[in-house]
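With one protein chain held back, the other chains of the complex are shown just where they sit.
Think of it as A, B and C in the order they're written, each chain with its own count starting at 1.
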Amino acid sequence: MKVGIIGATGYTGLELLRLLAQHPVRPEVSVITSRQEEGRALTSVFPSLAGLANYDRLHYEAPAETELAGRADFFFLAAPHGAAMALAPPLLSAGARLIDLSADFRLREAEVFQEWYQPHTAPHLLAQAVYGLPELYAPQISQARLVANPGCYPTSIVLALAPLLQKGLTAPDRPIIADAASGVTGAGRGASLGNSFCEVQDSFKAYKVVGHRHTPEIEQELSRLAGRSLTVAFTPHLAPLNRGILATSYVAPAVKIDPEELRSLYLDFYRPSPFVRVRPLGFEPQTSEVRGTNFCDLSLFYDHRSGLVKIISTIDNLCRGASGQAVANFNLMLGRPETEGLGQGPLRP
Amino acid sequence: MKVGIIGATGYTGLELLRLLAQHPVRPEVSVITSRQEEGRALTSVFPSLAGLANYDRLHYEAPAETELAGRADFFFLAAPHGAAMALAPPLLSAGARLIDLSADFRLREAEVFQEWYQPHTAPHLLAQAVYGLPELYAPQISQARLVANPGCYPTSIVLALAPLLQKGLTAPDRPIIADAASGVTGAGRGASLGNSFCEVQDSFKAYKVVGHRHTPEIEQELSRLAGRSLTVAFTPHLAPLNRGILATSYVAPAVKIDPEELRSLYLDFYRPSPFVRVRPLGFEPQTSEVRGTNFCDLSLFYDHRSGLVKIISTIDNLCRGASGQAVANFNLMLGRPETEGLGQGPLRP
Amino acid sequence: MKVGIIGATGYTGLELLRLLAQHPVRPEVSVITSRQEEGRALTSVFPSLAGLANYDRLHYEAPAETELAGRADFFFLAAPHGAAMALAPPLLSAGARLIDLSADFRLREAEVFQEWYQPHTAPHLLAQAVYGLPELYAPQISQARLVANPGCYPTSIVLALAPLLQKGLTAPDRPIIADAASGVTGAGRGASLGNSFCEVQDSFKAYKVVGHRHTPEIEQELSRLAGRSLTVAFTPHLAPLNRGILATSYVAPAVKIDPEELRSLYLDFYRPSPFVRVRPLGFEPQTSEVRGTNFCDLSLFYDHRSGLVKIISTIDNLCRGASGQAVANFNLMLGRPETEGLGQGPLRP
Partner (left out) sequence: MKVGIIGATGYTGLELLRLLAQHPVRPEVSVITSRQEEGRALTSVFPSLAGLANYDRLHYEAPAETELAGRADFFFLAAPHGAAMALAPPLLSAGARLIDLSADFRLREAEVFQEWYQPHTAPHLLAQAVYGLPELYAPQISQARLVANPGCYPTSIVLALAPLLQKGLTAPDRPIIADAASGVTGAGRGASLGNSFCEVQDSFKAYKVVGHRHTPEIEQELSRLAGRSLTVAFTPHLAPLNRGILATSYVAPAVKIDPEELRSLYLDFYRPSPFVRVRPLGFEPQTSEVRGTNFCDLSLFYDHRSGLVKIISTIDNLCRGASGQAVANFNLMLGRPETEGLGQGPLRP
């Protein structure tokens, strides 16, 4: 099994390499690409990887598209938005299977993609792309040749709300509110003043308060679950963490719900899902509880004063919200257990 | 002007001492009390204060109540909840003026206090206590002999919503949602596993998701502003910061509001208020912008998808949310400008 | 293979459980002890471990010593200093093998132990205890029944200096200086004001500037390597990190040393050692490069102005400096490769 990583200089690439190094099928990372770091040794860019797998021998390459296809059976596309829709057609034609970690294939409608990002240059692939959230789409993922790995915020928010929406338990005329805080790896690896240490450390901020690009992705999946068109008031915040998302979702229930019933509903819904941990009532969720893992922790609350249900979900945005979820999808596509290579416990503290 | 600080071993006491050291009326801190640190030098407990004012000569004392009254003209009560309602009657009788930083006199109804805290032992003082939020109660504060310094979360949330509610611009049948994150000084100074560095660092958590004690205080003030009884869905979070609160409030407006109009409304409302900064539209608020100061920054957003107004407020929970606000109240009670001794700019970064 | 963990409520216990959960020999953790948490579920104390191994079924116990011996074949003693020297005699007599993570068996001389800690109650075991630093004592460890797992600072400093001292390349009349900074997990799990978030965050401090208890352990091992009695000027610092030690050691060389020669010497010395990474010349070491792993990174510098050699070593104090090293010793004692269960890459960022 030869595996290629396209755009392997970001944090999602680094996290993929960390996870693949201990994967039991021992995938051989055969090619890593970067235009900017072409020729440089992987472990010179990421010294933490020294001594793992075959990584001391890997160098960044910038092969032509035509040459790329033959270099691996399976590609993780970890490049910025826009790159995957150019690369996917030739790679798929050459028989490779793909997991795209960018937004290029997450939205099912090309017009919606265009409204939030840019014109889509491979709209014919949207229908065959599978949204890579295993808890909702495992059967389709296992058959897919192109998986669109979900965004980090959508992963946390869709998992938080799926059981309630699917059961039709929410008031139809009320917006869902999703207030979330993310660690800084969510902004990617790169030099920017806004993400420099002194701007972020010991501070908490809101950003893209209206119109964050994950909004249509969240609404798409919630609407499918509800069977009707939904809007969400989504507010992202930046917390001084490396990793982690905590999302607090507020929902007006269609009927008054007992919290224990609510928890039973969630336990049932997620029984087959090894990575969702429905926590005991009263549990105070914390991002460090899932650090470095593919877990999504869920805590359920009923606020009798306001009549709202509060659902809090935590994930590691870089692992569960990106590369770990990609490895889970990789496992499903290979017909293997979803959990392979993802068995390590949270790095706590 | 002799000033006493009751319970001067916590972070609010330390912050008071920091601010009073450079206050232009040069108040003499004549007594600091602590049962636990009795006899110890102030600068041995708080070495950062060495070399400031008369602090190298101060020692903690634990005087009897009867003796305490004569030691100062003005007292800041920075002790835990329950202590102030015991101390206030004798100190007031002796002619002192008081600012209480605990919750003892914040709630106007003794039964509500009992429901959320404990039975109130000085309910006769509730009517004369003034809620010390200068933007709403400056005239009353200047006449008061007992000021109840607001809680940190209520300060941030009430300032965020006051103009909207007072103008009757919110939909009456919809709960207000206030989702807030605080720095760790909000939990006070003391040894606890939950606030130890390794439990908090690089993590973000929700806590007291339902039933935080600031809820009735928020509802009391919002209801007064609205002229009707309101409920709020309040969710506090803990962020790995020393200082700072950022509160994101979600309100369903009674009518569609243009964001510029909304901003004009806020600018008008807060024109007389030196410590409220209504930020330009689109401004991304951040707690570090107010670090170490008495400022409250407000940012206003209209989310056209959900139809909700989002108002984001940031304060320094220890300064504006406690000791700085106490100094502003002290100024008003002395008939001086609210800003005295509070002129320093944010410590940024 | 049944494994017991004595004192399993601290961070070293948690880290052991994290590492054992993915160990390929699938050791069964059969007993975890704690007097304070007796009867409580493991995952209630450490929710991060939910869903791993058999941990959802484990509860803390406080068995009598006599009963304990039969509960496992192998014990990790993760209790505070003083506990292991009481427990080791009965457990060894019952045939168990032990790795002690406390200081009880690290110092070879009972008098030295008494000088720095307390009187030793099992001095007869000191001779058979093996100092568990695999790079120096692998053959002895593999035969040992009682391994004294090294302290975190000594691990980083002894590995930094071993090749130089063993080759006799240091000036005999000059003290070695070891200036080190540690993350806060080094202080253990527990409520203390000094390690509370607000005291540590955004600050850097020196502590126990003279007389830290790891001093005699460092001097013992360095003296053995040098073949003569050595003193070290050791200064520990506390950095606002969860995990990590970076030690900067200053040595006056006996003769002028070319840095490339120096590096060759280290590469040769550590060729058999899978967890020591001798970094390229000029590499700027950083604790995050080893986070969550058993690696020790070494960087070598020659400062031509002062004529001193500077050697910088980084480890994860909780993994390599405690539980990871214990697992490596466990592997050696079982006759298995040192690296088993320790293959995961650094969690970076």
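The rule is short, and it goes like this: a contact is a pair of C-beta atoms (placed from the backbone, for glycine too) under 8 Å apart; a residue touches a chain by one contact, two chains touch by 3 or more.
Given the structure is predicted, the values throughout are model-derived calculations rather than measurements.
With respect to the full assembly, the chain omitted from this view is in touch with A, B, C.
Screening A:190, A:211 or A:227 for touch with the missing chain picks out A:190. Checked against the hidden chain, the listed residues C:1, C:62, C:94 or C:209 yield one contact partner: C:209.
Remark: the omitted chain is touched by one listed residue; of C:21, C:222, C:241 or C:298 this is C:241.
Hidden from this view is one chain, which touches chain A at 11, 184-185, 189-193, 195-202, 240-242. Although one chain is not displayed, its contacts with chain C can still be listed: residues 174-175, 177, 179, 181, 183, 198-199, 201-210, 215, 231-233, 235, 237, 239-244, 246, 248, 250, 284-288, 291, 299, 301-308, 310, 312, 349. Where chain B meets the chain that is not shown, the touching residues are 11, 14, 17-18, 21-22, 46-52, 185, 201-202, 242-243, 274, 277, 279, 283, 288-292, 295, 343-349.
Everything that follows uses one rule, which is that only the chains that are shown with their structure count from here on.
Here the chain pair with the top count of touching C-beta pairs is A-B.
At the interface between chain A and chain C, two copies of one sequence, more than half of the residue numbers in use appear on both sides, so the contact is built from largely the same positions. Inter-chain spacing, taken between the CA centroids of chain B and chain C, is 45 Å.
Once the centre of each chain is set as its mean CA position, chain A and chain C turn out to be 36 Å apart. Counting partners per residue, chain A has 201-202, 242-243, 288, 291, 349 as the residues that reach two or more other chains.
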